[in-house]
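Heads up, one of the protein chains got dropped from this complex, but the rest are sitting where they should.
== chain A ==
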């Protein structure tokens, strides 16, 4: 197996809840609560979960756009969490991000050429002529042309803008790209186009992706391994095949059962989850999923299950598989 590019250990983000004129802290929202995983060089790790499960916060903490409350992020042998602000700023050259909303992530007052050139300017790469050349090169890579360089973002369609966003992320030749729901704001017909482009770029430029999404179908299409998040915790992490063929965690099972099947005659055994996601400011004791889990037993209400490898390459945080762990 290839080398580990990114190693995340015990990452946490607690947002304080403040009240009153003196901003007294009355509680905490545990947006991300102690998650650990690693990403191999050249692979795509998908992270899925409902909205509010902390997947975007995780992505932003990896780049320290949001400061982690606790935990460690090792990237390429460097501990990102211990860098100074200026060192972190420079380290961002190697980790870039693609954002969810292609309408909001481009400055409306800058032309495409200005938007794409800016990463090179801030990292002081190349002369003006070289930068211009690189801008045009990347426009062509993402399927646009020099012809588009002097246009403004509002003159492009959603799919085109997202390709500009991808081109911007690629300007500094990063090793890792964190894509935060890059296609969820796009039409389905455009989604495939952008996903295929991302896959093509991965092969050609040897990129590593962390792909955050709430759409299981999209994640399956692009990911080598998939992590499932629920209420700030990673509940299951497995290779794409293994996860979709045989989901172990009851939450993952329910999520997969909810994916629509394009066959009108298909009658599926309904496994609709009851109730809402509990509030992350007051999460349930033990396993946070026990309030909605059809298989919950006593242990689930008291003990927090740890993420354990129950089959080779397939980890799950669930008490149902406690025995399986000891068997390995």
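We take it that a contact is a pair of C-beta atoms (placed from the backbone, for glycine too) under 8 Å apart; a residue touches a chain by one contact, two chains touch by 3 or more; residues count from 1.
Going forward, contacts and distances are computed from a predicted model.
In the listed set "Cell shape-determining protein MreC", "Stage 0 sporulation protein A homolog", "Peptide ABC transporter permease" or "Integral membrane protein", the entry agreeing with the UniProt name of the missing subunit chain is "Peptide ABC transporter permease". Screening A:38, A:132, A:151 or A:311 for touch with the missing chain picks out A:151.
Considering A:61, A:97 or A:277, the position touching the chain not shown turns out to be A:97 (whole complex). When the omitted chain is restored, the residue from A:126, A:143 or A:158 that touches it is A:143. Chain A residues in contact with the hidden partner, per the touch definition given at the top, are 60, 63, 65, 89-93, 96-97, 99-101, 104-109, 111, 118-119, 122-123, 142-145, 147-148, 150-152, 154-156, 160, 163, 165, 168, 172, 193, 196-197, 199-200.
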